[in-house]
Structure formats: structure tokens, C-alpha cells
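Yeah, one chain of the complex is gone here, protein chain that is, but the others are all in their spots.
A, B and C label the chains in the order they appear, each numbered from 1.
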């Protein structure tokens, strides 16, 4: 991991920004050198988390959220910080289980670490498949 | 101006992020409903400022900078915050003058407001041309 | 943006073409349109998906909801011509064994 650049996007918790996220993920993932199928997988996985953040209501209902991308020479890490109670609900229910299965399968790393707030991390390595 | 969403992008001061900026600007401007030629103009104008931020060295040389997009139902505002001494140099010299002329001409609003740090603002209205 | 088009409707079968992107922005409209057509669930549902470019977990959940309705009447949901990237999502979620997936018509 020679390089370590961060790109952070701060955006409204609104469904209409889904297409902007897919566009930004494409731009970032293609900079690392992933091929087109893997870029598609990363778009799907990132979008799943964004969708849950947008669609679930939270106690302290922030109007905005951040996506943090860490670019390495050999991979990409994507992080989201979400309130604790919220993270518990994200992967519940039918479509929550689908989301969890999809992200786990498409990404090389996927974790939800809670300590008060939760950090959702997903990673994809270059040349892992 | 019914809606007022903000998208903020925090990114490295590196030349290789130029294409990501153009992609993000396309995604944001197309959400507002600008036509393809106007989107092209906005990409060019935003990129001019990003280029100067990337290529000039500053005293307190931050490795990152922020671009703030405000989306209205009838237009787009883009803001950059840059150190004061830096803003003075951005539009100097031949290519600096070209940049200033290009941004002034392509955008409906363009201002550099300094009070210690400088806020560079550019705006484009929907349906103004 | 997605489109849902009713191609054909017989006594026991609804043929529907899905295309475009079913994401969080378009999911509510997709749910309303699909469930309106499915009604009580007394007909088989056939979905032609060769123009479907993107569907997320919310969209998959909506399809499962439709399946549940028709299963109550011993009917089924047939999904034709999924693109590879979307078929992958059906495999991952096990939904390839829940719906009837077919390559060609």
C-alpha cells in the first residue's frame, strides 16, 4: 500500500443522490485500476449501505452523511459512520439480509464495528479475484 | 430556490483527481437539469479553480481541499475556501488570466471574497442562457 | 429511472418487461406499479429483464413480496433473461432457488 489518499463525500440523506454515488464510486474505483466488473460490484456494495442510510429513519435524524474512501495502490476501503442503534437495524428484515449477503459476497472485507457509534467498513483488493 | 442541498467533496490536492472532479460535477449538474453544453461549461469552470489549487504551492501547504456544491431548484453554486495569499496568485500570469476570463465568461456569477482566507464562489442559473 | 411495461395479460398469466435501474429512488414507484398489477396474486408473473441494468436489495425485497402473494395461490414468478451482474445478486441471496430463473423464453 504505497499511496494513501482519502476522498470524502458529504451528501444529503436523500434517495435522489443514488446515481451521483454510483458515478463517484466509478470514478474513484477506476483510478485504482479495478476492471469494469469489479467496479460494478463496488458500486452495488456501496449503494446498498447508502440506501439503508437513506431509507431508515434515525433517532437523531441527520440530514447529511459522509462516505470516506481510502485509495491505496492495491485496493480501496470505504467507510461510513452511523449511529449505534441505527446500525443494528440496517441489516434486519428481508431486504436487510439481502444487503448483508450482497456486500459480504461482493467485497473482500466487510465489518460493522460498534463502540457507541458504528463504523461500517468495506474493502476490495486489486487483483484478488 | 425551493431546494437547498449541499454536497461537499474533500479530496487530495493532486492532479490525478481532475477526472474525478469532472465526473462529480457532471453528476451534480445533471441532477439540477442543466443541458449537456452547460454541464460542459460548469466542468471547465470548476476544473480551472481546482487546477490552480493543485498546481500552486501554498505557505501552509494543506494536502487536501474541499469543494462545496449548493444545489438549488434553479441553479448551482460552487465554493472553494483558499488561503488569502494564495487567492491573490491564482489568477496572475498568463494562464491565470486565461482561467479568470474562462470562469467569468462561462458562469453567471464569479467572485473572490477575501477576509483573511478567501472564498471563491461561482454560480450558474438554470435557464439563464 | 426504470420502466415497467405490461406486455400481455391472460386469465392466468401476467407478462411484464422491466428495464432501467431499480434503485432506492425508483423503488417506491416500482413497488406500487408491480403490486397493482399483481393484485391478489391469482396469476403467474413473468418478468422479462434483459433491459434491467441495476436492482438493489430493496428491489429484490419487492420481488419477494410479489412472490409471496402469488405463492398463496400456488402461482409462481418466472424471471427471464437476467443480465449476468444481476443474476449474480440472485445467486448471492439464494433467490435463484426461490424464483424460477430462465435464460430464454
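Just so we're on the same page, a residue touches a chain if its C-beta (ideal position, glycine included) is under 8 Å from a C-beta of that chain, and two chains touch if they have at least 3 such contacts.
Given the structure is predicted, the values throughout are model-derived calculations rather than measurements.
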**Asked** Any idea which chains on screen the missing one touches?
**Response** B
**Fill in**
Given B:54, B:78 or B:118, the correct residue touching the omitted chain is B:54
**Prompt:** So that we can see where the missing chain sits, which residues of chain B does it touch?
**Reply:** 15-16, 18-19, 37, 40-41, 44, 47-48, 50-51, 54-55, 93-99, 101-102, 105-106
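Methods note: only the chains that are shown with their structure count from here on.
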**Fill in**
The chain whose mean C-alpha position lies nearest the overall protein Cα centroid is chain A
**Prompt:** Distance-wise, how many Å sit between the C-alpha centres of chain A and chain C, to the nearest whole number?
**Reply:** 26
